[in-house]
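Below you'll find the structure, written out as structure tokens, and then a few comments.
Left out: one protein chain. Kept in place: all the others.
Chain IDs A and B follow the sequence of writing; residue 1 opens each chain.
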Amino acid sequence: MIAFLIRRLLQSLLVMLVVALLGFTMFRYVGDPVAQMVGQDTPLEERDKLREELGLNDPVYLQFGRFIAATLRGEFGLSYSIGRPVNELLVERLPATLELSLIAALFSLVVGIPMGVYTGLYPQRWLSKVFLTVSLVGISLPTFFIGILLILLFGVTLGWLPTFGRGETVAIGGWTTGLLTASGLQSILMPAFTLGMFQLTFIMRLVRSEMLEVLRTDFIKFARARGLANRAVHFGHALKNTLVPVITITGLQVGSIVAFAIITETVFQWPGLGLLFLQAIQNVDIPIMSTYLIVVAFFFVMINLTVDLLYYVVDPRLRIHREVAGGH
Amino acid sequence: MRLKTLLLAGVLSVAMALPGQAKTLKFAFQGTVNSMDPYNLNETFTLGFLGNIYEGLIRRGPGLEIQPALAERWEVMEPTRWRFYLRKGVKFHDGRPFTADDVLFSADRVRADGSDLKTRIAQDTKVIKIDDHTVDFVTSAPNPIIHFEWASWYIMSKSWAEENNAVKPQQATGTEENFATRHANGTGPFMLVSRETGVKTTAKVNPDWWNNAAKEHNLTEVVFTPIPSDATRVAALLSGQVDMAYPIPVQDMKRIDGNGTTRMLVGPELRTIFLGMDQSRDELLYSNVKGKNPFKDKRVREAVYRAVDVDAIKKKVMRGLSTPSAMMIAPGINGSSPDFSRLEYDPQKAKALLAEAGYADGFEVSMDCPNDRYVNDEAICIAVVGMLAKVGIKVSLNAQPKAKYFQKILAPKLDTSFYLLGWTPGSFDSWNPLYNLHACYREDEGQGKFNLGGYCNPDVDALTAEILSETDAKKRGALMREVWGKTIEDIAYVPLHQQAVAWGVGSKVELKQRADNVFRWRHVKVQ
Partner (left out) sequence: MAAAARIRDSLDRFLDSDIWFSFKRSKVTVAAAIVSGAMILAALIAPWISPQNPFDPAALDLLDAFTPPVWYEDGNPRFLLGTDDQGRDMLSALLYGSRISIMVGLISVVLAMAIGISLGLIAGYVGGTIDAVIMRIADVQITFPAILVALLIDGVARGLLPNERHDELALAVIVTALGLSIWPQFARTVRGSTMVEKNKEYVQAARVIGLSRGLIMVRHVLPNVMGPVLVIATINLAIAVLGEATLSFLGVGVPPTEPSLGTLIRIGNDFLFSGEWWIVIFPGVTLATLILSVNLLGDWLRDALNPKLR
């Protein structure tokens, strides 16, 4: 157990190092931070001086070393374009992204699981076929296109829902929430739907195939043979058995929700991490970009590690045997 | 002056706000204000935004006319000595009085390391305190337009900065956040309340503003939201979530104007969009022509000029909202003249000129273009590529976000053969574009710093220098006419058009639009 734990931790550490290198390389060579920090009229000598002071003229390995050291200390520096500490900015934006991701995940679970159960139990009914078709359309429409169409319909044509932002937010301690105000709740509907749509179809299909598989097992056949009611068989036995993989995989999908939030947040101007990241790309704001990358990677690695450990605890033989679906 | 100041019908029947009634203006812009420090970034929107909170010695009115602000009046004692008489009884937002010390402090701070507005006052200009409300500016050479850009040089409080450790502007290299980045203490009609960078900035009215007796606005609060996406910004305005939004993409104007609850406010902007060509290198960096530079040949430059159908661009790309220009400055800039006219669009003649210059089969060249800087910049470039293809010049387009674009084409790299750029003279005077865009490139002096194609005509340089120090307005006008004639004759650039300032406004709001695209809340009335 200890050896396994240490090995996994070391591997995770290695992954983080590679990610840091990747982030550093990417952002060191994309765009010119100096051009972004100064105005059009700033003289050349000023630019050169700034470049020197920022250490952008030093050898690359030195810059990378500095980068790692600062990251380990939890110092991500000041944003080039905003002039504020990056970690503060991230903390400020985190609630928006987490709330959106959470609502989207809940939405996809609450709607996706029943749909999946239904289509699994009654594969031949017309409603199942409707569900399956809808889910296919959901997978086939690009996220950004769904968002645009929703804005056009509910925001502009019908005027029912706000088209951007979080609405009014309430601060509770350091956390800002939009879930306690009417405008905040209205604002989250379209983005959460857009973001949850892909996960919903994914979960529905997963539940469906798990149900189909479980219903075929001897265990269910025996249950039926014992004379249990359909209801008890379906929900007491079959569903319960499908839930373990569903929950695990959903957990892993949280990572992809966070990544897809970049697109959704862009379309709806949702003031979260994804929007901050994309705006940072446009502004060539290196500290924000690399910090986002490292934070997100850390998040993914932690999820991965947790799932690995859980599997190990549940069944040591299962160690590496798990299937994760990639997003589009 | 052809520059239209778009005043809105000022019927104020309902507009007299009841005392104590909240009047909130909510507006959206495509970019954001990253720092509240007024010397942090030399950029139109940032400075325009801060101009509602901070004030300069002078200010510009709705028609861009110079008005007294923190200086009540000024006089030229001798050509190199200007005296400014400061307004008395003015207080900063936190109650500190405004005095000559603050002006001296601000003059130092704006020229300090980390400031992006160092050009506002020459380094060798001396600022001398005569008494608490009188300040002299002594220059090394006569400069009749010394104060033209001071409407965006804002005065900060000396004692406030000292107490809060904000004496110097934010250093990009620093690790500590500067106090002035998130706090503001100006003398203007509005005071900063709260700020969430990139999300929302709130300001409220300043009850003690020196000009409250004559104020035009009826606001109590202003909420600014940055919305970078065009479609989202338009949707926010259409759905009534904001009262005002800009810029509005040209294609969406009809929709905003046609629905009864919002309307468009459009006027020509002072920015001129133009094409530049590398005329200095002996061989183009990006071309299949080796051993010579086709753009050195004036006939080739004329061919490019005549091949571009600027009216088609106006009609289709700009939807009628551009003013084709013969000059590199907009009407309304000091020195502009209606006497110049564009060369006719004539692809046949363009082909003939190319053949005459030895390029009967055309040639290939790369074009650099921004895709998020000017109105429909990328679409204009694609259109130009198509038009040049028709006369045989095969252009490959390299369109990029502005951050990468400017890094590539601006000095010192000048890494371009053919590019699209826009220019607004911050002083609203001809000298600025002549010196920056047309004077021979001299790296050490900053002269011709944005003359990316390396156009160079010593006569133009000499005339430009004369214009700077000539104090007689009439003689100055004649000089400007002469020098513009020379550059147009040389086809130094291919001017395209002035784009439009396009603001979308809700029906509850009345405001005044400025041709430099600056939004002043003090002209706003909300019903």
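Remarks
By our rule, a residue touches a chain if its C-beta (ideal position, glycine included) is under 8 Å from a C-beta of that chain, and two chains touch if they have at least 3 such contacts.
None of the values given here were measured: they were computed from a predicted structure.
The chain that is not drawn here is touched, among residues B:102, B:309, B:429 or B:510, by B:309. Of the candidate positions A:164, A:193 or A:300, contact with the hidden chain is made by A:300. Within the whole complex, the absent chain has one touching residue among A:101, A:250 or A:266, and that is A:266.
In the full complex, subunit A contacts the hidden chain through residues 11, 15, 22, 25-31, 136-137, 139-145, 148, 152, 156, 209, 212-213, 216, 252, 255-256, 259-260, 262-263, 266, 278, 281, 293, 296-297, 300-301, 303-304, 320, 323-324, 326-328.
Listed here are the subunit B residues that touch the chain not shown: 230-231, 234-235, 238, 249, 251-252, 254-255, 286, 309, 312-313, 315-317, 366, 371, 378-379, 382-383, 385-390, 395-401, 404, 408, 415.
Just so we're on the same page, only the chains that are shown with their structure count from here on.
Those residues of subunit B lying in contact with subunit A across their complex are 34-35, 37, 40-43, 116-119, 170-175, 177-178, 181-182, 196-199, 225, 227-229, 231-232, 235-236, 238-241, 372, 401, 403-404, 406-407, 410-412, 426, 443, 446, 449-450.
For subunit A in complex with subunit B, the residues that touch the partner chain are 30-32, 35-44, 46, 50, 53-54, 75, 77-85, 89, 92, 148, 151-152, 155-156, 159, 162-165, 266-269, 271, 275-276, 279, 282-284.
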